[in-house]
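Sharing a structure, written as structure tokens. Questions coming.
In this view, the complex is presented without one of its protein chains, the others remaining in place.
Each chain carries a letter (A, B and C) given by its place in the written order, and its residues are counted from 1.
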Amino acid sequence: MGKISKPKLKSKIDFIIRVAGEGGEGVMSCGELFAKAVARTSYHVFTFITYPTEMKGGYAMTQIRIRDITIYSMGSFVDCMVVFNQEAYDKSISSLKEGGILIYDPEFTKIDESGNFVKYPIPFSQISVDTIGRALGKNVVVLGILSHIYGLAHPGLEKLINDRYGSKGKKVVEGNIKALKAGADAAKTIGVTTIMDLSKSEPANEEYMFISGNQAVALGAIAAGCRFSAGYPLTPSTSIFETLSKFLPLVGGRTIQMEDEIAAISAVIGASFGGEKVITPTSGPGLQLMAEQMSLASMLELPIVIVDVQRGGPSTGLPTKTEQGDMKFAVYGSAGESPRIILAPTGVEDTFYQTIRAFNLAEKYQMPVILLTDQSIGYRKATVKMPDFNKIFMVDQFDRKTKVKIPNAEHIDLVQRQIPTEDELKNYKRYKNTKTGISPIARPGTPGGQYLATGLEHDEYGKTNQGPENHLMMSKKRFRKLEQVSLAFERNPMETYGDPHVQIGIMGWGSTEGAIREARYLAEAAGVKVRHIHPHTISPLPEQQISKFLHRLKHLILVEENLTGQFAHFIKAKFGVKPIEVHKCEGMPFTPDEIFNAIMKVARIADEDNITNI
Amino acid sequence: MGKISKPKLKSKIDFIIRVAGEGGEGVMSCGELFAKAVARTSYHVFTFITYPTEMKGGYAMTQIRIRDITIYSMGSFVDCMVVFNQEAYDKSISSLKEGGILIYDPEFTKIDESGNFVKYPIPFSQISVDTIGRALGKNVVVLGILSHIYGLAHPGLEKLINDRYGSKGKKVVEGNIKALKAGADAAKTIGVTTIMDLSKSEPANEEYMFISGNQAVALGAIAAGCRFSAGYPLTPSTSIFETLSKFLPLVGGRTIQMEDEIAAISAVIGASFGGEKVITPTSGPGLQLMAEQMSLASMLELPIVIVDVQRGGPSTGLPTKTEQGDMKFAVYGSAGESPRIILAPTGVEDTFYQTIRAFNLAEKYQMPVILLTDQSIGYRKATVKMPDFNKIFMVDQFDRKTKVKIPNAEHIDLVQRQIPTEDELKNYKRYKNTKTGISPIARPGTPGGQYLATGLEHDEYGKTNQGPENHLMMSKKRFRKLEQVSLAFERNPMETYGDPHVQIGIMGWGSTEGAIREARYLAEAAGVKVRHIHPHTISPLPEQQISKFLHRLKHLILVEENLTGQFAHFIKAKFGVKPIEVHKCEGMPFTPDEIFNAIMKVARIADEDNITNI
Amino acid sequence: MKIISQTFKTYKSAKIKPVWCPGCGDYGVLSALDKTFKTLEFKPEDIAIVSGIGCSGRFSHYFNSYSLHGTHGRALPTATGLKTVRPDLNVITIGGDGDGLSIGGGHIAHAARKNVDLTYIILDNNVYGMTKGQSSPTTPLDYKTKTAPYGVYEESLNPIAMFLAYNIGYIARTTSTDSKGMLSILTEAIQHKGFSMVYIMSPCVTYSVLPYAKLKEIVKPLPEEHDTSDKLSAFKYAYSDEHMYTGVFYKEEKTSLDERLKEVFNIAKISKTTSEIMAEFK
Partner (left out) sequence: MKIISQTFKTYKSAKIKPVWCPGCGDYGVLSALDKTFKTLEFKPEDIAIVSGIGCSGRFSHYFNSYSLHGTHGRALPTATGLKTVRPDLNVITIGGDGDGLSIGGGHIAHAARKNVDLTYIILDNNVYGMTKGQSSPTTPLDYKTKTAPYGVYEESLNPIAMFLAYNIGYIARTTSTDSKGMLSILTEAIQHKGFSMVYIMSPCVTYSVLPYAKLKEIVKPLPEEHDTSDKLSAFKYAYSDEHMYTGVFYKEEKTSLDERLKEVFNIAKISKTTSEIMAEFK
């Protein structure tokens, strides 16, 4: 957030490991256990997961990046790759670095022998059968191999195995521990090189969490004071509701699983009417079902937070894949004119703070806020700095002045819902046509605060009134709040990075931030400077800020993960620019390398421009 | 449609009558009976209705315009006004022309005696009581008064009364006929002037129907070959489904009322899969509930037609009022990227032909088509020329070449769904990645045509496939169809009117066409020339056509009935123009006068520009 | 709205007059509900009325309470959310036969499963009143409506049997003409712990599918011998071809959602702070 100071750029350690195989083969658990073990060291860890929709079969992979400084993306090319089967090899091999390590099971995979990498054929399936009598343990065998390569101490891994499989009984745990050893032994026997010794690294700083983007939403909501969630399972958002279901009750909150998404958003509207901070998580298909109730919340002027963890579309589409395909729906997805706010977090840590911010905005401006993340953020796991709990500040319920700051690790404002004063209760106008459009909300149970919240057009008291002047006045009132939001957004620090004077600019939104950032570093290393803007607030946009960024720019590259260029459409509408649009519509996130290539292409054009200009 | 030849501009007869009162007082039936009677003459009739959401009480009015040439709008000022009560007087009086006629019941209405109009206090309520023992007949008393003023023959009116009240029994009919006479007699006795003698006018040309916009949709669907509709009542769309329910069975079709809008669109998707042409009518709140299934239809590539009769929003909003508030939702209302087509009819007759066109487009391009009308078109009644049934042409099911024309009274092409050839059935690819993106659809029951239609991303056969290349390929395939639509739209005749060389342009969409057209005539009469473009195809837009229109334009006025300027946003995004936006957000349609004023204001600015340019 | 002294005469809003047609059954229900609140001596600020869309959906407009008039068919899940976070409020949910049994029909079974402690009042007029006379799920077979001009081609629902099958803990039917019956049933229903269903036949006079006279003819109080804890007996009367029985069909005390959530989570014992929760992710 904000213009950042020069990042620590040089890293001594930067490894990318991929474990690829079939869904259900333990690819996920192997990767996750490995990542968790590394996360307990002082290194940063970042994982990316993709798996098939099917219960069984299909290509699945976990990619783990380990670095000694902050990690922004899953990276481009892999240092060490484990493949469980032929399909995994075929689909993954092009991502392996020249000279990288390839570990495979020769029983299931034929490889191209001419490939320029270090090849280790290890029969992990057979090792598993030999050790525990079943092939099922091969994922832990592979974990053993990796522990050998990266020098991960076994006591830690064994504890993690115990945590994970403990509920399945002692026998299972013991079998897995045996498999772990068998894997490490096999690697040693074959003579696989140990690349580094993670066991020697410092233990993790106490102040880091290792969480997924979805968990970050749940934790952000809890930190923001949310005490109610109603939900309905929908990939890839489900773990948000699961995490809330586990933890909200511990802080005195409640979650209820509803019969569908319409019921879920209805329940949060009801609970918000009751005075609580509320959230409902979903993905595109569910968001569509919520459209009517989102308009209702706008009309009733009730704060609600909705999370859309975007997935590949349209329709059921690619449930477990990523896409930035719902932006236009989030922004325009209501019949009639109903104001709402859209925020797009850029990574796991940012998701935590943007979630808190979403609650602040919803409560302050009394409208729905949609948090637009995607599968690649939601399933990504990263080490995140623990916020300072001494730096959390409550904004008073009668305070109508405070300029609420964007939350970060050093400072978190928590907005409380504005309530009417004694005086206002004497002739209480729930929908008072104030200068800002914001009118205090009475909490049910408050004597004299009784009012009607109706989806019909209404007057200041809440009484229905469909006269022409009243409709115009109240429509304006509702949109005046959005103008206030706009103003607040303009006052925020600029969300730009890189040299502000160069002629090539790059713009993205949401989860592409890390890949763009690393691409910019790569470009800078290659002698091409670019400036980067990555607004967190998609609607309303901080227009002046963006105009300032665009000013004197010669080439604007606009990066997004969809087919039609939804953000580009939006930016063109507002600023009349003609960006070079870089889209990816394959269910997979951009790698830094792909964006770097786009930048270099544009740089060449820019060069030619300059030549012809001479 | 198309550039029209010089309209017959001068009219000798042009009257506007308004009957205003309380909902439930018979304002509607009085106006409707009068309009129907006039519609049987050779004059053109155009009605506009507004009434409250409430079952009882609130301001209601019918406005009837009678003219000897085509009528484009409800007009601006009223020649003859009947008010039933004080509220009606207060809300209506500013619309009465100077020197116009005011008829009121002095028992219920105090008027401003200084007003410059012909005042006729007539106690119609008391007359009703005296005649039939109840005040309920006052609407027919008023009809009697109007029959006196406009010289409407009673036998015709009596027949209409019989048609309307016949089912309530002979006594009711007789009472009403007495009330009719009593009204006419009272008017005569008081000496109300007879303005014209409609009874002397020629009987209506056999080739005209007198229908509402909603009826035009139902009839258009039937003419297009639609044989199935599933619906759920929703003001102001309900009469479409009611009309279909009455008439579809007579042509061998079927309608089913479903439990909600989600079920309704699901049923039409199922029926379309079964091979039928299908339609489901709704309004904004219902359209929102249909969002998920609209995406499904895009993904399954099934033709469906959806009608959104827009009403005031957001949420339940103003159910019986008009607004152009759903455009952005119609265009963008889906999560993920799913192509669809949006058409916006401009009036009652046009609605009939655009409905046929919607079916043609849906069937040809295999995607949802949304017909975007509004309350003001839906409830408006107008005389419409009967189409020539000898000029209906079927496009063959194997025909993949024919350029389908836009339907009009002289020529109607009916597209039949493309089916696979024998050859194609040998290795049937339902989603064959063709050049146009269009792939033939097998009708269930066809041997060898069996296929899977799934909302998951799929390959050409329909089998699910979530690989990156496949997703990109199929996304492109689906959008290639939209490119084809775009091309087809560009080939249509330009939808522009007025002098193509002047510097002031005006643009609108949907139901404002008539008011803009009349405003243009008024401006021309006042010496200000404007050109007018009114695209029927909102998405995709005929971009080249519009660019051509915008070329060398100095001032663009953009007219729409909403708060935020949805169409303007769209146009700015595509063409980088800065229009002067004229919005109305009051639940009522623009009058020609309001638009005329806007044009004149712009004309003055243009003048000043010229002066400073000297 | 002014602060009303605690010794109010009525809970009905003084400022808003109902928009119903003269003679509409809903008037009777309005005053019965008003009397019920008086009997129960609720404070107006502790009442929350959540209603759907329809003539009957307008109920939320007419009380001096906290009221939410949401969208068509969604009153029940909305009220469920409200009651979950605010067990201290008296939550009443109201809607019509279309709102409750057609578009909203899918929600009832789930509110019942949760046994959320609120009272749901359905006003059945056997028609869509607000949209002017289309078929509702309780319009009789063959009856002609605007959307079924050749006669309704669907069997009408048996709502009481459905509520029984949903295992709702309190189920009663009455009519809008029976003020005494309404008062006693509403009072009992609101006091019932958990989800309670009050089904009121409330004739529409404008589209009078089931006119007062006809209703009077077919209505009959449940016989004394009917045991309200006997579900099979309740089904038997719900399925009567001869009569439309009124009174309490079924009654059963069950743990309410609020109690269950308190119990299951045992909040007191495991309560944590936000930072403790985050620490679990280290």
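Note that a residue touches a chain if its C-beta (ideal position, glycine included) is under 8 Å from a C-beta of that chain, and two chains touch if they have at least 3 such contacts.
Keep in mind it's a predicted model, so treat the numbers as computed, not measured.
Engineer: Of the chains you can see, which ones touch the chain that is left out?
Structural biologist: Taking every chain of the complex into account, the missing one touches A, B, C.
Engineer: May I ask which residue of B:57, B:106 or B:249 touches the chain that does not appear here?
Structural biologist: The single option touching the absent chain is B:249.
Engineer: Among C:16, C:109 or C:244, which one is in touch with the chain left out?
Structural biologist: Considering all chains, including the one not shown, the answer is C:109.
Engineer: If I consider the whole complex, including the chain that's not displayed, which of A:246, A:391, A:554 or A:601 touches that chain?
Structural biologist: A:246
Engineer: Who touches the missing chain here, B:109, B:266, B:373 or B:562?
Structural biologist: B:266
Engineer: Which chain B residues would touch the chain omitted from the figure, given the whole complex?
Structural biologist: Here the touching residues of chain B are 204, 206, 208-211, 215, 219, 222-223, 227-228, 230, 247, 249-252, 254, 256, 258-260, 262-264, 266-276, 278, 292-293, 296, 300, 386-387, 389, 425-428, 442, 444-456, 461, 463-464.
Engineer: Which positions on chain C touch the chain that was left off?
Structural biologist: The list for chain C reads 101-107, 109-110, 112-115, 137, 142, 150-151, 153-158, 161-162, 164-167, 231-232, 235-236, 239, 254, 257, 260-261, 264-265.
Engineer: Against the chain that's been left off, what residues of chain A make contact? List them.
Structural biologist: Chain A touches the missing chain through residues 24, 54-58, 231-235, 238, 241-242, 245-246, 249, 255, 257, 259-261, 285, 315-316.
Definition applied: only the chains that are shown with their structure count from here on.
Engineer: Please identify the chain with the largest separation between its CA centroid and the CA centroid of chain C.
Structural biologist: Greatest centre separation from chain C goes to chain A.
Engineer: Per the centroid of Cα atoms for each chain, what is the distance between chain A and chain C, given in Å?
Structural biologist: Chain centres of chain A and chain C, defined by C-alpha means, are spaced 42 Å apart.
Engineer: For chain A and chain B, let me know how many angstrom lie between their CA-based centres, rounded off.
Structural biologist: 44
Engineer: What residues in chain B touch two or more of the other chains?
Structural biologist: As it turns out, chain B has residues touching two or more other chains at 58, 285, 315-316.
Engineer: Can you list the chain C residues in contact with two or more other chains?
Structural biologist: 53, 69, 71
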